[in-house]
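Left out: one protein chain. Kept in place: all the others.
When the chains are written out, they are named A, B and C in that same order, and each has its own residue count from 1.
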Amino acid sequence: MLSDALLHLYRLMMRIRVFEEKVQELHKLGRLPGFVHVYLGEEAVAVGACSVLRRTDHITSTHRGHGHCIAKGADVAPMMAELFGKADGYCKGKGGSMHIIDTSLGILGANGIVGGGIPMAAGAGLADTVLGRDGVTVCFFGDGAANQGVLLEALNLSAIWKLPVVYLCESNHYMEFTPTADLTAGRIYRRAEPFGIPGVEVDGNDVLEVRRAAAEAVDRARRGEGPTLIEAVTYRFAGHSEGEEAFVSAYRTEEEVESWKARDPVTCFRERLLAELPDRASELDDIDDAEQASVEAAVRFAEAAPFPPPGQALEHVFAEAGA
Amino acid sequence: MLSDALLHLYRLMMRIRVFEEKVQELHKLGRLPGFVHVYLGEEAVAVGACSVLRRTDHITSTHRGHGHCIAKGADVAPMMAELFGKADGYCKGKGGSMHIIDTSLGILGANGIVGGGIPMAAGAGLADTVLGRDGVTVCFFGDGAANQGVLLEALNLSAIWKLPVVYLCESNHYMEFTPTADLTAGRIYRRAEPFGIPGVEVDGNDVLEVRRAAAEAVDRARRGEGPTLIEAVTYRFAGHSEGEEAFVSAYRTEEEVESWKARDPVTCFRERLLAELPDRASELDDIDDAEQASVEAAVRFAEAAPFPPPGQALEHVFAEAGA
Amino acid sequence: MANVYFMQAMHQALAAAMEEDETVVVLGEDVDRGVFGVTRGLIDRFGPNRIRKTPISEATFVGGAVGAAAAGLRPFAHVMFSSFFYVAMDQIANQAARLRYMSGGQVELPIVYFAGTGPSGSAAAQHSENPHSILMHTAGLKVVMPSTPYDAKGLMTAAIRDPNPVIYLADLRLSRLRAAVPAEPYEIPLGSADIKRVGEDVTVVALASLVPPVLEAAAELEEEGVSVEVIDPRSLVPFDWEMVAASVRRTGRLVVADPARRLCGAAGEIIAGVSERVWDSLLARPRRLTWPDVPVPFSPPLEKELDVGAEDVKQAVRDVLDESSRRIPAARGAARGSA
Partner (left out) sequence: MANVYFMQAMHQALAAAMEEDETVVVLGEDVDRGVFGVTRGLIDRFGPNRIRKTPISEATFVGGAVGAAAAGLRPFAHVMFSSFFYVAMDQIANQAARLRYMSGGQVELPIVYFAGTGPSGSAAAQHSENPHSILMHTAGLKVVMPSTPYDAKGLMTAAIRDPNPVIYLADLRLSRLRAAVPAEPYEIPLGSADIKRVGEDVTVVALASLVPPVLEAAAELEEEGVSVEVIDPRSLVPFDWEMVAASVRRTGRLVVADPARRLCGAAGEIIAGVSERVWDSLLARPRRLTWPDVPVPFSPPLEKELDVGAEDVKQAVRDVLDESSRRIPAARGAARGSA
């Protein structure tokens, strides 16, 4: 890989990192309405996977969607404004954290329903197939979502129709406050096998490994050879949702969290880049600074933006014919 | 196996055979309201599986449920009356062919929703587990139903809770008018593997083979070792539903149907019994006659029974507290 | 104009739409043959790339239609029996009906969700739902339910061309209807009701398979000297409040006949919505004719017991007339006259 491309991966991961840390901070200050689920610790998954996608490719996302959106090219300013519920947000304040959508980037939406995006991804893949486009859809979903029946249905449908869809399970070990393994039989990536779909496991904290697996799956899909299931093993550093301490007692040990932080996907990748591209070390600092600055700017943008006029609550239910 | 037990298997298969042929005949005469799906050709599956169940064990059934009900001990007279929509039917005429229920026999119901019985079976298994009973539930479902997501969900749930449930897929090669293989990736029995559940394939036209597989699965379940998925490969001799010729052109070849009729589970078993128990040959004839007579009697019972008074349409929505 | 059956009329509109726009695709179980005939044979004309037989996985093909629409197709999803909407309800109510709104208007979702609906003769409780009021309440879905082959065709064309998810419910009791229908495609705008019979004394709003018995009752009442106006809303979302309100403003009397359960049903809604608009014109309490609040039973006499028939309609019309002649304040009664 070209070093510029490597730095770009780093930049996106850092963008997510900085964005989410800022989100945490703002949430603590009571500035963000609604539920907020941050992606800290999982940055390598979204960035690795989306790095092999084109702008015209699609993704479907989850309640924990900020990282997917940023990795697919979303701008942090309208994202932040959306989190604030402002008129200049991606969805004009209608969606919020759990529903960020940018169809011009192929982002078919974060989704508040666990598993809700899975059928949609198959449908987007169908559109590519029917229309003879060589697009690909990446369907992000959690390890908890892997127990929703739509996974079986979508795997089956994608297999028989050879849909160009990559099912990417983010195995972050928890579904809300419950260890996934407690309520999940067997390994998720193996659920692909009976359908004749390749099922692979990757280190979700290693952006290059995710990228490699995604590239293989995406190429396969583009060639018309059908879907792949990738299970990216990772960990979320933060709680399930911000502010959960208020009503949930601890459900993870300090040691567990620390052991994963020692494998922080962002800092590990940074160290690796420092080792492999020592002459570009200063650029990493520049990236950190630039991302920090852009997220700060995003916050200012969001704060300055107006709330939507109340009457807008009544708009956007239906599209006008011929509009 | 004792020869009496073998004869009993034969009797039940013959009972289903005679019942269903009579149902076809009545349907052609326009005597039966609503949809009717007959079980001809699949008799060995229900009889083999239910032969290892106790009265207190449960089954969940499908739209093609007559065979399951008879195999679990249902009486053909109130069954037939139910098909006629009569007051003396199992469900007082409220349910019809697709909804025969007899809770006293553990029949939790035929079900008009493809896959509808799958979660219910897991729930019945949970009741046995929670209450410390050694009951078992057999969940019958079609190969078409295997593409409903609830299968994944129920397999996962049953695996983690080691529920005493046997998932029995009747692979009769069709879902309505479409070959199952056209729209089903891989083999269904293999869908158990990722959950660590035994998945086995059996010849669904051989009642003893079904019985053997069911016995193993049921024993395992009773011992508290959890669920099994059995795929019984079989074939339906008749159409998807009676009268379909009126609106569906042929979707199977004569040869295909004939090749399966050559492996008719009832006549093959009869021949085998004749060979193995030559001294009881006459009893087989007696059984045939008796079953024929009892189905004739069932028709007379059904015909003589009154329709429910129209006002009964308003009853049985809610149970009275303390009733 | 050839005589065509109810389902054939929809078939014609769908086929023409597929000719006209190659992004229209059909999804559903056995859609090559098609239990109701609406999609039958299309596979021969348009091939398996556009006529997609699906596995029995309602949640996924209904939700797939959402993703497909967002990515450039115009899916016609054949849900078969409307009871099966419940199997895919998340994808209908949380996804299809929400995505545009949640996105602040970014997405258009031109989807038709088609199903045969209502009792069709002892299909029993899991194949006989009329869930239109549930879908009306959802917000974000248009809902149509025609009563004639002509309307069926025109509404189908409009539904397919509409940029929003449209629930298209074909009342199975109307399958045998046959009528002359123009060969060319035409649109009936969603949201336009139709006066099926002009009258002066009582407005009867009737949905889907209750239109024929209501017309029958109206014809019989004519002989008794009672003039009934029969309105078929055709589209439930959007609803043509204006036409219905205008009629009731003239007649002063309202009966609503809806082949569905009562509690929170469309009949109550129509009464509430019309009352809000023309309260002062009402000469008697509006009547609703609906099923009782029970599942649909199997046995023919039980199923029949749920039905609203011409006799019920006649009785309700007479009741409304009686009440208004007995009770309206003299001044008003004089002004309006009543039969």
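Just so we're on the same page, a contact is a pair of C-beta atoms (placed from the backbone, for glycine too) under 8 Å apart; a residue touches a chain by one contact, two chains touch by 3 or more.
These numbers were taken from a predicted model, which means no experiment stands behind them.
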Omitted chain's touching partners, listed by label: A, B, C
Touching residue (missing chain; options A:41, A:65 or A:115): A:115
Of A:26, A:98, A:154 or A:238, the one touching the omitted chain in the full complex: A:98
Chain A residues touching the omitted chain (full complex): 33-35, 85-86, 89, 91, 93-96, 98-99, 111-116, 144-145, 147-149, 175-178, 182-184, 247-249, 251, 307-314, 317
Touching residues on chain C - with respect to the absent chain: 83-84, 86-87, 89-90, 92-94, 97-98, 101-102, 124-126, 129, 133-134, 136-140, 237, 239, 261, 263-269, 271-273, 275-276, 279-280, 284-286, 288, 293-295, 297-298, 327, 329
Sites on chain B contacted by the missing partner chain, in the whole complex: 58, 60, 89-95, 99, 101-103, 108-109, 111-113, 116, 118-131, 135, 137, 149-150, 153-154, 156-157, 160-161, 315-321, 323
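In this text, only the chains that are shown with their structure count from here on.
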Between chain B and chain A, distance of the C-alpha-averaged centres to the nearest whole Å: 45
Whole-Å gap between the CA centroids of chain A and chain C: 41
Rounded Å distance, chain B centre to chain C centre (Cα mean): 37
Multi-chain contact sites of chain A, meaning residues that touch two or more partners: 149-150, 153, 156, 160
Sites on chain C at which at least two other chains make contact: 54-55, 57, 59-60
